[in-house]
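Every protein chain but one is kept in place in this view of the complex.
Showing chain A:
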Amino acid sequence: MDEQLLARTFVELADNLVADFDLIDFLRLLTDRCVSMLDASAAGVLLADRNGELRVMAASDEQVRLLELFQLQSDEGPCLECFRTGAPVTVPDLRTQADRWPHFAEAARLCGFGAVQALPMRLRNEVVGALNLFRAAPGPFDPAATPLAQALADVATISLLQQRSAHRSTVLNEQLQTALNSRVLIEQAKGKLAERQGVDMEQAFTALRDYARAHNRRLADLAHAFIEGAEPLPGLNT
């Protein structure tokens, strides 16, 4: 465990929480840091909508996003189990789980993942989602890293509360709704930019995020302005 990196990550996350906050950008930062700190190959965050169905809110790369989507579609896998039970699910070797999750185990293998850990995102008494860590090589997860991963999952959960504005009553339901809608907004903007520039969705996201950071804009605001045609994104290089 690189303690300097750990300290830097929490400083960075805390900075993001108090600064002009953007949930999608924050969750993406969190998944990226999970990868660099926790010896994971990929990470994803899923949140439940009000139907109790999980939706992908952030993923460290497009491949893991697709795998997360696959879990949702086939209705099986460690993330769903973690969400439904509210308990962490740790699978050091996915090859042994073909009976438990036949579709997911195969899909994960095709994506090049050998081990997975899913940690619940809890807010008060409610499980609102799950943080998932994927690793290419099978093998046990470092027991010392698990509390740290859970702490990152908790930070992700707390970040949802940042969605509040001074001008309204806040209810968890509604905060989740706002969070999910900003995800929709980003996906719409990715689609528009990808089509316009002839790039893939991941490249489009990176370009949007880099532009937002370089111009000190909230990602969701930039995405909205871009879709409305109010933000031509001059100088955007993809």
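Everything that follows uses one rule, which is that a contact is a pair of C-beta atoms (placed from the backbone, for glycine too) under 8 Å apart; a residue touches a chain by one contact, two chains touch by 3 or more; residues count from 1.
The definition used in the following text is that contacts and distances are computed from a predicted model.
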Looking only at the UniProt record of the hidden chain, which name from "NADH-quinone oxidoreductase subunit E", "Cytochrome d ubiquinol oxidase subunit II", "ABC transporter permease" or "ANTAR domain-containing protein" is the right one?
"ANTAR domain-containing protein"
Option touching the unshown chain, where A:Leu17, A:Ala145, A:Met201 or A:Leu233 are the choices
A:Met201
Out of A:Arg100, A:Arg122 or A:Lys192, point to the residue that touches the absent chain in the complete complex.
A:Lys192
Using the touch rule from the top, list residues of chain A that touch the missing partner.
49-53, 55-56, 65, 69, 165, 167-169, 171-174, 177-178, 181, 183-185, 187-196, 201, 223-224, 227-228
